[in-house]
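The structure is given below, and queries will be raised subsequently.
One chain of protein is taken out of this complex; the other chains stay put.
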Amino acid sequence: MFYDRTIRLADTDAAGVIYFASLLSICHEAYEACLEKTGISLQPFLKDASCAIPIVHAEIDFQRPIYYGDQIRITVTPQFLSETEFESEYLITKISEPETFALAKTRHVCIDPQKRRRMPLPTSIMAWLDTKN
Amino acid sequence: MFYDRTIRLADTDAAGVIYFASLLSICHEAYEACLEKTGISLQPFLKDASCAIPIVHAEIDFQRPIYYGDQIRITVTPQFLSETEFESEYLITKISEPETFALAKTRHVCIDPQKRRRMPLPTSIMAWLDTKN
Amino acid sequence: MFYDRTIRLADTDAAGVIYFASLLSICHEAYEACLEKTGISLQPFLKDASCAIPIVHAEIDFQRPIYYGDQIRITVTPQFLSETEFESEYLITKISEPETFALAKTRHVCIDPQKRRRMPLPTSIMAWLDTKN
Partner (left out) sequence: MFYDRTIRLADTDAAGVIYFASLLSICHEAYEACLEKTGISLQPFLKDASCAIPIVHAEIDFQRPIYYGDQIRITVTPQFLSETEFESEYLITKISEPETFALAKTRHVCIDPQKRRRMPLPTSIMAWLDTKN
């Protein structure tokens, strides 16, 4: 699954490149867009839900600079880790170039938001994790 | 009431100045900080509250460029408009310079979030609107 | 010209709706996307250019709440104001609903960034302003 995105002015900073945290934000956009393509919305997992899926870890490695107007492609690869946890990997290239520009990862756990205790991932997310492309 | 703030990298864009919408965001920070100084938190008016205070109008005029590292001062002047509505004005200067760099305004209405119907402003906000400095 | 956009988690706030300044940011995305469709990039007008096109005024009116996952359509209407100035209007609806959710406007002037003095709009922008759909 991939998500194409043009770098907008709001994504950049005065160093003339993408602001580092904005690329993680765009990776999350890609994650949301990929869930949507398989019919899953995060809406039921937001505030006051019986089940939330917060991020417990995120990381990103930058290999080449990304500038205003660049058309990037984010390839999203979700991975099952355990009954309560999964990871999503993000390969950032340009649409027109095969080189890796950045690599990112987010790890998500399923919790009961009232008790702040882990619980099994919802079946919709489990089905998405089984999708292999 | 005023709020001092240094312009951070995240506030800027590749044009080398503050991103226009970021300054409105910083004005809202100033509004939140001023409410806090008088003991008011927006927390009770967030999601699933019996009373919400959404912004119905915002505007900003830029008079001089604001750069990375600039230390700005935002003077916040709230104004009562009606039983259900108030405005907040923002004068943006630098800490060290009297000239106006920007002027902004936000208009807020009090609503019942379930019925999406106007209701009287909460007494805490009314008290804040009475504060004249 | 229009631009379709899904509201992402990063666009929302703890009130459960779109953060007010984020919608202005998304309007600017729409402006950038519309320029691109007619072959214009803002890249030459960014830092250290001989000509910059900063925003001198922005405003937005919210008429209906916009939530996470909403698919919005932004119809962009640019308007010539003078040799050195133009405005862009934004009508925000949902893709599936004709009602107006918000209305926004940005005003841009062309300046010589070194002298901070007005200069005539570049021909590419003038051509875009002539585009009537």
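Read from first to last, the chains carry the letters A, B and C; within each, the first residue is number 1.
Assume contacts are C-beta pairs under 8 Å (C-beta built on N, C-alpha and C of every residue); 3 or more make two chains touch, one makes a residue touch a chain.
On a predicted model such as this, the values are computed, not experimentally measured, just so you know.
Residue in contact with the omitted chain (choice from C:14, C:81 or C:127): C:14. The chain that is not drawn here is touched, among residues A:24, A:72, A:110 or A:125, by A:24. Those residues of chain A that touch the chain absent from the view are 14-17, 19-22, 24-25, 28, 45-48, 52, 54-63, 65, 106, 116.
Where chain B meets the missing chain, the touching residues are 6, 8-10, 14, 16, 25, 28-29, 32-33, 36, 41-43, 46-47, 67-69. Interface residues of chain C with the unshown chain, by the touch rule above, are 9-10, 12-17, 19, 21, 47-48, 67-68.
Here is the rule we use: only the chains that are shown with their structure count from here on.
Relative to the centroid of all protein Cα atoms, the closest per-chain Cα centroid is that of C. Because chain A and chain B share one sequence, their contact can be compared position by position; here over half of the interface residue numbers appear on both sides.
Here the spacing of chain B and chain C, counted between their Cα centres, is 22 Å. Averaged Cα coordinates give chain A a centre that lies 26 Å from the centre of chain C. Residue positions 9-10, 14, 16, 47, 67-68 of chain A each touch two or more of the other chains.
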